[in-house]
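A protein chain is absent from this complex, but the other protein chains hold their places.
Order as written gives the chain letters A and B; numbering starts at 1 within each chain.
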Amino acid sequence: MSEEHIKNLEEQFEARIARDEKIEPKDWMPEKYRKTHIRQMSQHAHSEIVGMLPEGNWITRAPSLRRKVALLAKVQDEAGHGLYLYSATETLGISRDEMYEQLHTGKAKYSSIFNYPTITWADMGAIGWLVDGAAIINQVPLCNTSYGPYARAMIRVCKEESFHQRQGYEIMIKLANGTPEQKEMAQDALNRWWWPSLMMLGPTDDVSVHTEQSMKWKLKRKSNDDLRQQFIDQTVPQADLIGLTIPDPDLKWNEERGSYDFGEIDWDEFWQVVKGHGPMNKERMKARVGAWERGEWVRDAAMAYAEKNKNRKDKQAV
Amino acid sequence: MSDKKNWPLWEIFVRSKNGLEHRHCGSLHATDAEMALENARDVYTRRNEGVSIWVVESKNITASNPEHNGELFEPAQDKVYRHPTFYDLPDEVKHM
Partner (left out) sequence: MKNENLYKYILGIADNSLILGQRLGELTGHGPTLETDIACTNISLDLFGQVRSYYQYAAKIAGDDRTEDDIAMLRKEREYLNVLLVEQPNTDFAYTIGRQFLFDVYHLAFLKELQKSTDLNLAAIANKSVKEVSYHERFSSDWVKRLGDGTEESNSKMQEAINDLWTYTDELFHQTEADKAMVKAGIGVDVTKLKDGYYKQVNELLEEAALKIPESKYFQKGGKEGIHTEHLGYLLSDLQYMQRTYPNMEW
C-alpha cells in the first residue's frame, strides 16, 4: 500500500467515525487505532478482574445472607464484564492469554483504585457507591464509542452494573442509619475512599495525554476534569442525604458555576500507586498470577480431555 | 507457553424467548462444544436472558470481507422495486 493510499484510507476512516459510523473488527483501521483500543480495552478488562479481589475479600465475611448473595453476584458480574471486554479485545487480534501475560508482567495497567485495601465491611458500601459511581460516569459514554465490539460490550456492562452502585449505597444507608459504631465505620470508609475515587477519573486535563485523539475516536466524550466535577456534584448530595461528611474542608458550593469547588488532590499519591507502590499492588498481582498458575494444570487437563474425546468420537464415526 | 494449546474461542448465540431468533451476544473460551454450552449458560444467561443457546467455534465462521462491501451490498441499494413503497396505489386502497 502506498503512503498516499494509506493517507486516503485514514481520511475515510476518520470521516466514518465523525459520521457516527461504527468500526467493526474486519474493517480496515489505522494501526494506532488498533493499538490504542487494545491498550484501553484490555486495561478496562484487567480493572474488572483485579477489581474482583478487594470485594471478593469480604464474601466469606458478609454480615447477612442477603448481603452475601448480593456481593457474590456483584463480584461475579465483574468476572463477566472482564470476560466481555477481553472477548471484545480479542477481535483486534490479541489473545486473552497474551493480555494476561501483559497484566502479570506489569506491562498492562489497571485502575489504581483497586490497590487500596478493603479493611472493614463499610468498604463494600464505599466501593459500590463511590468506585462504581465513578466507573459509571466513565462507562456510560463508552456505549457510543466508535469500535463496535467495545460499544456492544459496554452496553451489556452498563445494563448489568445498574444494581452495583445501588448495592453499595444501600450498604452505606444502613450503616449511616445504624448504631454510632456503624455510622463511624461508614464515615471512615468514605474518608479513605473519597480521594482515591476522585483520582480514579484520571490526571487533570493539563497533564493528561491521549485526550484529543481519544475524543475523536469516541473513547472519551468528556475530559477528566469534567468527569470529576460531574462525579463530585452528583455524590455530595448523596452523602448529605445520609448524614455523612465528605472529607474535604475546601468543599463548597459555588453558586456562580453551579458546581462544587473542591480541595487539592494529592497527585503524588496517585502516581505512587500507578507506578506500582500502592498499599496492595503487590498482593493484587500475586493473587492474579497465583490463580493463573494454580489453574494451569486444570486448563491443560480440560484441553487434553477435549482432544481425547474428539479422537474417540472420530474413531467411532469411522 | 508457546507449545501450549489455549482454550479456543466460541461465538455465543442466545434465543431470548421462543418465537425470536438466536442473536449473537458475545464470545467466550471453552475446550469443546459441551463446555461452551455450559459456559454460555453461566456467562450469558445469568439474568434470565435465554431459552436456547447456540455455540459455534469462532474459527468456523466465514465472514465476508469488508473490502468487498461495495460489490456485495451496494448493488442492492438502487433496487427500489423490491420494496412496496415503489408502487403507486390509488388512495382509496387502504391496505395492501
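We adopt the following convention: contacts are C-beta pairs under 8 Å (C-beta built on N, C-alpha and C of every residue); 3 or more make two chains touch, one makes a residue touch a chain.
Computed from a prediction, not measured in an experiment: that's the story for all the values here.
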- Query: Which chains here touch the chain that is missing from view?
  - Reply: A, B
- Message: Out of A:A15, A:M215, A:L241 or A:A304, which residue would touch the omitted chain in the full complex?
- Response: A:A304
- Message: For the chain left out of this view, which of A:G93, A:G243 or A:G295 touches it?
- Response: A:G295
- Query: Which of A:K68, A:R166 or A:K216 sits in contact with the chain that's absent?
  - Reply: A:K68
- Query: Since one chain has been left out of the picture, which residues of chain A touch it in the full complex?
  - Reply: 49, 52-53, 56, 59-69, 72-73, 75-76, 79-80, 82-83, 86, 121, 171, 174-175, 178-179, 181-182, 287, 290-291, 294-306, 308
- Item | Residue numbers in chain B that touch the chain omitted from display | 7, 28-31, 34-35, 38-39, 41-43, 46
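By our rule, only the chains that are shown with their structure count from here on.
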- Between chain A and chain B, centroid-to-centroid distance (C-alpha), Å: 28
- Note on the structure: The chain A residues in contact with chain B across the complex are 24, 26-28, 76-77, 80, 83-84, 87-88, 90, 95-97, 101, 152-153, 156, 160, 299-300, 302-303, 305-307, 309-310
- Residues of chain B defined as touching chain A within the complex: 1, 4-7, 9, 25-29, 31-32, 35, 43, 46-47, 63, 65-67
